[in-house]
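Apart from one protein chain that is not included, each protein chain of the complex appears where it belongs.
Then we have chain A:
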Amino acid sequence: MAENAKKPSEGLEPSEGLTPPERRTPLALRQSVEGAPGTLRLAETPFAGKFILRLDPARGGEAFREAAGLDLPAAPLMSVVNGERVVFWLGPDEFLLLVPEAEAAAFAEGVEKGLAGEHHQLVDVSDYYTAIEISGRKAREALMKLTTLDLHPRGFPVGCVAGSNFARAQGWLWLEHGEEETARFRLYVRWSMADYLWCVLADAGREWGVPEQIPAADETFLTESVHSKKA
């Protein structure tokens, strides 16, 4: 383990009181990391409203547009952006909706109302996923060390969304911005795998100077059965 390797530390516990509800995202203890200027930068994008929408777009697409203020993507693997609201195509009847957190409750209510007569499912997954922002001109190269997706600009244009394995974790990758110098991806990953993925992404960036990151869950296991009664 390199000496400059960073492992998150929880620090001292504050004295326990009747603390107000406090939130923490899976990468809350990770500082954003960066390689040589412009090459690769990793940062968590915390706290956004996220919903999975299951809906047959041919039957409910119109109603959704009226309720949500944006279209469902017309083509597979693409996204639709309207201001801060975004829709990802995840499957023929499956979409990920992103909205600012402050609007999330009203947005969900509006969509539910608009789709009331249509068979659909709207599920809050705001805390299910977090997003890792991967930016810089080496972003594509770094990601291609972890995924078999073709991330060349010809294979993965701006606005493209694809679900795949990134190293050993599943995630949804979105190319938000595509100029070579400022390529900016967002990788939506499940809570429990976020720290693992953060660390392998940093490892992929070491070539360009990103500091090593050590997974938080480095505990040793006890797997043997231990149930002898001691006198």
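The working rule: a contact is a pair of C-beta atoms (placed from the backbone, for glycine too) under 8 Å apart; a residue touches a chain by one contact, two chains touch by 3 or more; residues count from 1.
Just so it is clear, contacts and distances are computed from a predicted model.
Colleague: Pick, from "Taurine ABC transporter permease", "Sarcosine oxidase subunit alpha", "Oxidoreductase" or "Multisubunit sodium/proton antiporter, MrpE subunit (TC 2.A.63.1)", the protein name that UniProt gives for the chain of this complex that is not shown.
Modeller: Cross-referencing UniProt, the chain left out corresponds to "Sarcosine oxidase subunit alpha".
Colleague: What residue numbers in chain A mark contact with the hidden partner chain?
Modeller: Considering the whole complex, chain A reaches the absent chain at 10, 13, 16, 19-26, 47, 52, 54, 93, 119-121, 123-129, 144-145, 147-150, 152, 154-155, 167-169, 190-193, 195-197, 199-200, 203-204, 206-209, 214-223, 225-231.
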